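Here is the structure we will look at.
Note that one protein chain of the assembly has been removed; the remaining protein chains are unaltered in position.
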Amino acid sequence: MEKIIELKNISKFFTIGGGFFTPKKTLRVLENLNLSIGKGEIFCLVGESGCGKTTTGKLIAGLLKPTSGEILFYGKDIWKMGKEEFKTYRRSVQIVHQDPYSSLNPIKTVYDILSTPLLKHHIVRSNGQCEEKISELLKIVDLTPVEDFIYKYPHQLSGGQRQRVVIARALTLNPEFIVADEAVSMLDVSIRLSIIKLLLSLKKNFDMTFLFITHDLAMAKYFGWSGKIGVMYLGRLVEIGPTPKVLENPLHPYTKALLLAVPEADPEVTRSKKVMELRSLDLPSLLNLPPGCRFSNRCPFMEPGRCDKIEPNLYELEPEHYVACELYGEKV
Amino acid sequence: MVRIYNTLKRISKNVILRRFIKSIFTIFVVVSLTFFIIRLMPSNPIQIYINQLISQYGMTYKEAEALAASLFSIDLKKPLILQYFDFLKNLFRGDLGISFLSRGTKVTSIIKEFLPWTLFSVGVSLLISFTLGIIIGMFIAYKRGSSIDVIITSIASILSSIPNYLIGIMILVFVGVQWKLIPIEAMRGSLSPGVKPGFTWTFIKDVFFHASMPILTYVISTIGGWILTMKSSTLSTLGEDYVMVAKARGLKESRITFSYVGRNAILPLFTSLTISLGFIVGGSVLIESIFVYKGIGWVLWSSISSRDYPVMQGVFLIITVSVIMANLLADLLYSRLDPRIRITGGE
Amino acid sequence: MDKKIRKIHLILGSLRDTFRLLKRNKVGFAGFIILIFIILMSFIGPYIVPFDTTSRLDKIYVKPSWEHPLGTDSQGRDILAQIVHGGRDVLVVAFLTGFLSTLIAISLGSLSAFIGGRFDSMITSLADIVLTIPHFPLLSVLAAFVKLKNPLMIAFILALLSWPGLLRAVRAQVLSLKERDFIEAARALDLGTPYIVFSEILPNMMNYIVISFILSMTSAVYAQVGLILLGLVPLATHNWGVMINFAWTRGAIFYKHSIYYILSPIFAISLFQWSLVSFTRSLEEIFNPRLGQGA
Partner (left out) sequence: MENILKIEDLYIEYKARRGLVKAVRGVDLDLYKGETLAVIGESGSGKTTLGLSIIKLLPSSARISQGKIWYQGNGKKYEIVSLDNSRLRKFRWKEIAMVFQSALNAFNPVIKIWDHIVDTAESHDIKMTREELRVKVLELLRLVQLDPERVLKSYPHELSGGMRQRVLIALALLLDPQIIILDEPTTALDILSQRSILELLKKIKEKLNLSIILISHDLSLAAELADRVAVMYAGSLVEVGSVYDIFYKPLHPYTMGLIRAVPTVTASMRELISIPGSPPDLINLPEGCKFHPRCEYKIEECLKEEPKLIKASYNHYTACIRWENIRNGKNN
């Protein structure tokens, strides 16, 4: 499979403060991230809030510049690209945000929102063509009859409808890659699935590649069953592998803890779970990370002198299934 | 190097110290600004004064220049930047120069004589209008939508939009002239002749007698603003989750009103307090001139009208410094009241 | 073609909506009407109501009558005519100040928010300092050095002092809008910075800008009339401030029959200030319905 996006040793640090009268602090949001996404693949990035998954999404979409490392788009570093090349990349990668309320400009109609990129990038030549293209897009995202939606303002639409407009907007430039950042988590339960199905149909019909960022393991499983999953914890990838392997045979203690912790919409299944006892309930702050493995201060399998000393390496235990845990060090 | 860095780091961690340094910096900027305005303006006052001395008293240029230099405590022959350093040095020693008009009077002694009256009248009125405004504002927030709320809100919004000096003139015109309820002529000045300062009933009565109209003006012109700000702040606090949870916890109404709503609703008013302070003190130039209440604002006006530049410069500086200091005080008070600021420094 | 018409209809519709919302707040609507009235009176009024500047010693301080609805002044001149003719200067300076300070605040504020870092802390520190210096004393000291001859100059100096408040608001707004997802989406769609600034960010700040514009007009009126009152601005023309200054310096305040002469400009200025303030309050309510009383 051709690799569409590749991240090599990506780190992203943020500094806060640093005014004339405020102290400077460094937040190590991402450190040493390596991953690659093949064309037409679905890659799910799961983890809890603050683990750096949204930052990863923004880095891949070219909205943030990494502190160090390379982001390759078809093998080329995007931050070393020429102007034209960068433009092609930028248009090929689009982003769908979590909050359908803040991702549409409240003072623009659906028509304005969709026509601006179409006209600006000369995807359509005339106003008539533009209207045609917009109806086509609205039909793809199931906002029909088109006349009912095209001149509406965002506040006149429901959450699910807005998210469909957001998706239609992402499709205006015929992208190859969509970063879906918690794209359904703010929607009502009865709406979520229909948006997920819409995204799946895009993959099927347009051979679209997805980075699906979510904290909802069940959604990741449903959406990304055919693809890969990456589990993040405090700015590091702790486990990567094909979705069925990771979810059915988790290797990293954190992944295991997550899977055992997540409540499920099935009384018998959820009540028969044996929950993993963690050594600490609280997530450490990014300003004060534990040494060695970042999960070491909570991990019940922690081996003193090893886990809290060495940065874990990434081990490939099964083909394509990697884990960053020193406890597997001997097995390889 | 490392030690300096560590010291700086410690300083920057301490909010109060940080605010203090910021105030000092602001004062420094204002001082420099004042110096350069006076020295660099197209109509340089020192030059004007020298010309004036030459034409009025027939002095030679040298004599006039020497006299002017001594009044400003500045050696005019030095380059500008050295003059600036001298000026700073003198300032640090508490020397602000000598008045043009009443020769021999030090600017510092003028400030000493007039500043207390302004601080007193402004302070008292701020205390009155802030307290009353908070109480009334909170009261109408609780009664929102009722007719009393509508009436008070309208009055407050009218009062807050009329310039304070117009309120002063109206008081003068109606209470003093048209209805003759007060002896405005006798109320001029800051103290009646013959009254000796001291902790006596006569003195206190006389002080309030003279300050009453400026205070009344300040209170009327600022109370509307406090009422409206407190009302909206209370309304938004009433919508906070912790107030709802407090009700769910079955807390007594009085406890919720004072500790939960009141205390949190007042916090944002401290930001307005700092702005309001500058505004009132600045407005004292107008109000004191209207009532001929002899405070620092009146001195500023009369020094401007008579082009008494050293006094003008000194008084402007002292007004600014008092406002900055008062701001610092309000900031410190605020950080005492809000634990979020006290500990983390607002991050 | 059809689309253009539809667009115009949409704009008209939203204007109508705004007007309807404005009408709902009675006080705000009254403010709006009075504001329009004062503007019309000051700019068109002088062509309708003549102002006879010749002294009429037989008509000093005449009480209001049909001929002189507000009476006459110390030289027997009609007060109403002076009110009608005396607004334009005040309004022009207020408007210019509002315009200039908004211009400064928007450009510096958005630059500050976009560039960030040292530039941002410099601008915000500067704004803090300008905000702490008491304006009126500074203005009066400045007036001692600079002859404030024309309205543009007064407006310029007033604007130099009144931008920091709006700058803070603009900066905060741009910072928060910059982080909004729709801005990020526009960047991902490669719509270009000028488009993002002028078409996505600025229109969303219009309400702040309008409100701050009007509020800086009120502070301009305050400072301008205050300076005139203290005689720190050369009194070339007849305006409301000059009328008050005359009343004060020439002792009319202490003369019982001059009450109409004093009260007329006071009333005109207060009414103007009040109409500005209550108009902005109702605008705030329209722009941010949560501020309104109850849903």
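So that you can tell them apart, the chains are marked A, B and C in the order they are listed, and the count of residues begins at 1 in each.
Just so we're on the same page, contacts are C-beta pairs under 8 Å (C-beta built on N, C-alpha and C of every residue); 3 or more make two chains touch, one makes a residue touch a chain.
Given the structure is predicted, the values throughout are model-derived calculations rather than measurements.
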| request: With the full complex in mind, choose from A:Phe206, A:Trp225 or A:Tyr328 the residue touching the hidden chain. | output: A:Trp225
| query | For the chain left off this view, which of A:Gly69, A:Gly160 or A:Gly227 is in contact with it? | reply | A:Gly160
| request: With the full complex in mind, choose from B:Ser32, B:Ser109 or B:Ser259 the residue touching the hidden chain. | output: B:Ser259
| field | Among A:Lys83, A:Arg125 or A:Arg271, the residue in touch with the chain that has been omitted | value | A:Arg271
| query | Touching the missing chain, which residues of subunit B? | reply | 240-242, 244-253, 255, 259-260, 263-264, 267, 337-340, 343-344
| query | On subunit A, what residues meet the omitted chain? | reply | 48-49, 158, 160-161, 188-194, 197, 215, 217-219, 221-222, 225, 247, 257-267, 269-271, 273, 275, 278, 281-283
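FYI, only the chains that are shown with their structure count from here on.
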| request: Determine the chain that sits nearest the middle of the structure, using the mean of its CA atoms as its centre. | output: C
| message | As a test of understanding: of all chains, whose mean C-alpha position lies farthest from that of subunit C? | response | A
| remark: Separation of the C-alpha centres, subunit A versus subunit C, in whole Å, is 49
| Once you find the CA centre of subunit A and the CA centre of subunit B, what distance in Å lies between them? | 54
| remark: So, in whole Å, the Cα centroid of subunit B is separated from that of subunit C by 24
| field | Of subunit C, residues touching subunit B in the complex | value | 27, 128-129, 131-138, 140-146, 218, 221-222, 225-226, 229-232, 244, 247-248, 253-256, 259, 262-263, 266, 269-270, 273-274, 276-278, 281, 291, 293-294
| remark: Per the touch rule, the subunit A residues reaching subunit C in their complex are 18-20, 58, 61-63, 87, 90-91, 93-95, 97-99, 102-107, 109, 111, 116-117, 120-121, 127, 131, 151, 166, 169-170, 172-173
| field | Interface residues, subunit B side, partner subunit C - complex | value | 22, 26, 29-30, 34, 37-38, 41-43, 45, 144-145, 154, 157-158, 160-163, 165-166, 169-170, 172-173, 177-178, 232, 274-275, 278-279, 281-283, 285-286, 289-290, 297, 300-301, 304-305, 307, 312-313, 315-316, 319-320, 323-324, 327
